[in-house]
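Sharing a structure here in structure tokens format.
Apart from one protein chain that is not included, each protein chain of the complex appears where it belongs.
Just so it is clear, A, B and C label the chains in written order, and each chain counts residues from 1 on its own.
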Amino acid sequence: MKEIRYIRAITEALSEEMARDEDVFVIGEDVGGPGGAFSATKDLLEKFGEKRVKDTPISESAIVGLAIGAATQGLRPVAEIMFMDFLTVCMDQIVNQMAKMRYMFGGIYKLPVVIRAPCGGGLNAGPQHSQCLEAWFAHIPGLKVVMPATPYDVKGLLKTSIRDDNPVLFIENKALYAFKGEIPEEEYLIPIGKADVKRKGRDVTVVATSRMVHQSLEAAKSLSNEGIEVEVIDLRTINPLDKETIFQSVEKTSRLVIAHEAVKAFGIGAEIAAMVCEEMIDCLDAPILRVGAPFVPVPFNLENFYLPNTEGVVQAVKKVMAY
Amino acid sequence: MKEIRYIRAITEALSEEMARDEDVFVIGEDVGGPGGAFSATKDLLEKFGEKRVKDTPISESAIVGLAIGAATQGLRPVAEIMFMDFLTVCMDQIVNQMAKMRYMFGGIYKLPVVIRAPCGGGLNAGPQHSQCLEAWFAHIPGLKVVMPATPYDVKGLLKTSIRDDNPVLFIENKALYAFKGEIPEEEYLIPIGKADVKRKGRDVTVVATSRMVHQSLEAAKSLSNEGIEVEVIDLRTINPLDKETIFQSVEKTSRLVIAHEAVKAFGIGAEIAAMVCEEMIDCLDAPILRVGAPFVPVPFNLENFYLPNTEGVVQAVKKVMAY
Amino acid sequence: MVKRETLLEMFYLMVKVRRVEERLLDIFAQGRIPGFIHVGIGQEAVAAGVCSQLEPNDYIFTTHRGHGQAIAKGIDLKRFMAEIYGRRDGYCKGKSGSMHIACKEMGVVGSNGIVGGGIPISLGTAFASVWKGEKRVTVCFFGDGAANEGTFHESLNLASLWNLPVIFCCENNGWAQFTPQKVYMKLENISARAGSYGMVGVTVDGDDVLKVYEEAKRAIERARKGQGPTLLECKTHRWFGHFAGDAQKYRPAKDIEEARGFDPIVKFQRFLIESKYINPEYIKTVEAKIKSEIDEAVSFAESSPVAGEEELFNDVYV
Partner (left out) sequence: MVKRETLLEMFYLMVKVRRVEERLLDIFAQGRIPGFIHVGIGQEAVAAGVCSQLEPNDYIFTTHRGHGQAIAKGIDLKRFMAEIYGRRDGYCKGKSGSMHIACKEMGVVGSNGIVGGGIPISLGTAFASVWKGEKRVTVCFFGDGAANEGTFHESLNLASLWNLPVIFCCENNGWAQFTPQKVYMKLENISARAGSYGMVGVTVDGDDVLKVYEEAKRAIERARKGQGPTLLECKTHRWFGHFAGDAQKYRPAKDIEEARGFDPIVKFQRFLIESKYINPEYIKTVEAKIKSEIDEAVSFAESSPVAGEEELFNDVYV
């Protein structure tokens, strides 16, 4: 095992996959040189050369379109979009083209495209650089949506995403880029669509994603001191959703809290709550509570009021316990 | 009262508001001449002249951007985007600009922009011309999302939307354009954010939107013959959501089914189910079921298998009744 | 000079595209095709002039008005027709219809229902060709209206910058749906926009198949030799409405009449006859052959079943 930052785990995954498969290339704004805005692609240009590390103009639709076209011919592009908020300037390519092409054309294409994009607040980056929009993409058939929370998961899942023959939206979290964690020295993969029970517990299930996984673990720790044992499930993949792991846990705990950083209303927590309510309502001993952001744009300097946090999870858990 | 088609009710609303307020103008592709792809703006060019009926290039981002800028200066643009699927080519303008501008700039602007766009299948228009994407926009603070199902509602709500000082995404349904219904001769308005109980019933609440309102009413009719009395709530507005009307009904019926044409997974039905499950789970006598499209792109010629329909609502209602 | 076989091939393709679309209008008017279709009658010279000189493994991208290019690129008429009918044996198993024909074997990468939506993707096949050291060129067809979408701009810039082997073929029929060109852009020649990217731009009479052939040849050669992309604008005329059933009330009758005066088939046929390449007898044979191909395609399509519910769930993911 070794300790590594989330951002460097991404770099390792890219580097390993590029070494393993000559058809993998990275493309995006500033991905050469210093390795993009957050240095995810650092040193790849030196290692793999200009053929496989493609610096582009600021033209997100062209970036994604090129990736799609190249993928129809067997290449395996990994496109970087600098902030998740900028996916808005290439939504047609993602949603109407990439997601639908295989279906629309009768299955003739595989589309092994990965689009990496960081979500989230915590950096005081303001309303146009802090959003969590995973719910949009989870609503679109044809895409897979991956959203890892730890260095270990980000590396294993990015490697798997690159090997997947379907388009994958790979949502990183910029507030986690500097976060450190252990990973094995040797190669490993993590399957897409498999949630991870990050902490076992008998009383309440907390399903969380991305940064909120860490807040939930913190919450679980402090609640444990009060005798409440929380099971924390890190979803890791938003689509396909690992219903089984969630359901098994809820069956055991009978209490569910969902925590994500995205705006609560119409977020992915709604789907999880609705699924449980549809298929196992009788298991529930309490309402399903959701912890998410309020219905306002992400403010520059009021993030401390805006961002869902540990305390929010603690309160929600206590509420379902007290019910 | 008079009988009118849904599409002509739209035209009337536009025409009346343009006559009433000189700052209202329509803008979009082909909106002059024959009045756009679906003739919504028919005859407006003749009536109001070129100043107020603006035919544009095929440049959706420029259309929406212009509307936003004009709105900051007190004009009241009504932009037409020909199919809801094409909102993907101007998402940044809608989501990062229009929705956030008031908040982002400390409240200095009012943004009375209406974007009209038709959703939905039923015309065999294929995967890129049939989507229902209302869930995306409902997730974005700063937008209002309106989605009427009848000529009466579409007229009254479009008029109110034009008078609203906030950006409104006004989602029409192209399969309903030819649908006929009664409206008053005299002027009327319908408030945004108010659901409509389209049929009263004691046994099951069905919350529906757009085309599925009609399917739900049909379902209710046939179920009534079997002694099941369904209450059909037409949401009419997705955001703000009329929680009160939904909750009151569920309190009475204790059973909830939600029906929309959008893909079921991560659709707006999830939010409604989650809300109910969060705040009034103990009222429920059965799981909350959702009727929505399967997780596949909209197929050209398999719409009969794809589209959520009356039978789907009937089945769901029977299931919650039998529970 | 253009070789005789090529001339005859182009003639055949033009007549074939015309007759197929005439038949489609017919069938559509009878309500036998679901959804909507867009025909390019009057624009056949562009597809024939360009596609007749492409290799089978070259790539093309087409639009909602893409029947002609796909046929000229050599797709199978039966599966094409079945797709438009929405039947199981169609190219997309009936799931996509007229607007979304694709045929991997013949390099028809895909038709697109989003105006300008295919342009960015065409960069990718061109990129892959260079990557693999192949000499395959990509032709991306789009309309005059599409030249005002942001994707046009982003894509042409990137293609020129990276010297990609792609020909951006703008089929300028003077109309974007119900709106004539002068209402939505100031320039007369879209090819002038090539200058914004340091790219070669040419405008050609798109109703003259020989001229299209010639300029397309240069563009294709440039691309194949690694000399970069071309913006090739072919000025042509749309005879019918935007979609089948559009009565073109917004369009002066004179304009339609004039458009029909530019008939590329009449023009080319006259040339071929005057130059003694063909005679009226030959034309009859060609027409007969085409008719039987179309008959066969239609009956193939009509006898192919609509897929069952199980097909709904196929091909969303690998």
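What we mean here is this: contacts are C-beta pairs under 8 Å (C-beta built on N, C-alpha and C of every residue); 3 or more make two chains touch, one makes a residue touch a chain.
Since the structure is predicted, the reported quantities are computational estimates derived from the model, not experimental observations.
Within the whole complex, touches from the chain that is not shown fall on A, B, C.
Of the listed positions C:Phe11, C:Tyr184 or C:Phe268, the one in contact with the omitted chain in the full complex is C:Tyr184.
Across B:Val64, B:Ala117 or B:Ile233, the residue that sits in touch with the chain not pictured is B:Val64. Looking at C:Ala192, C:Ala288 or C:Val318, the residue that reaches the missing chain in the full complex is C:Ala192. Remark: the residues of chain C touching the chain excluded from display are 148-154, 157, 160-161, 184-187, 192-193, 195-199. Residues 29-30, 32-34, 37, 55-61, 85-86, 88-89, 123-129, 294-297, 299-302, 305-306 are the ones on chain A that touch the missing chain. Take chain B: the residues that touch the chain left off the picture are 51, 56-57, 59-62, 64-75, 77, 92-93, 96-97, 101-110, 141-142, 144, 164-166.
Basically, only the chains that are shown with their structure count from here on.
Taken as a contact graph, the chains are fully connected, with every chain touching every other chain. A separation of 30 Å divides the Cα centre of chain A from that of chain B.
Centre-to-centre separation of chain A and chain C, using mean CA positions: 40 Å.
In chain A, the residues that touch at least two other chains are 92, 96, 103-104, 141-142.
Residue numbers of chain C whose C-beta contacts span two or more other chains: 92, 95-96, 100, 112-114, 117, 150-151, 316.
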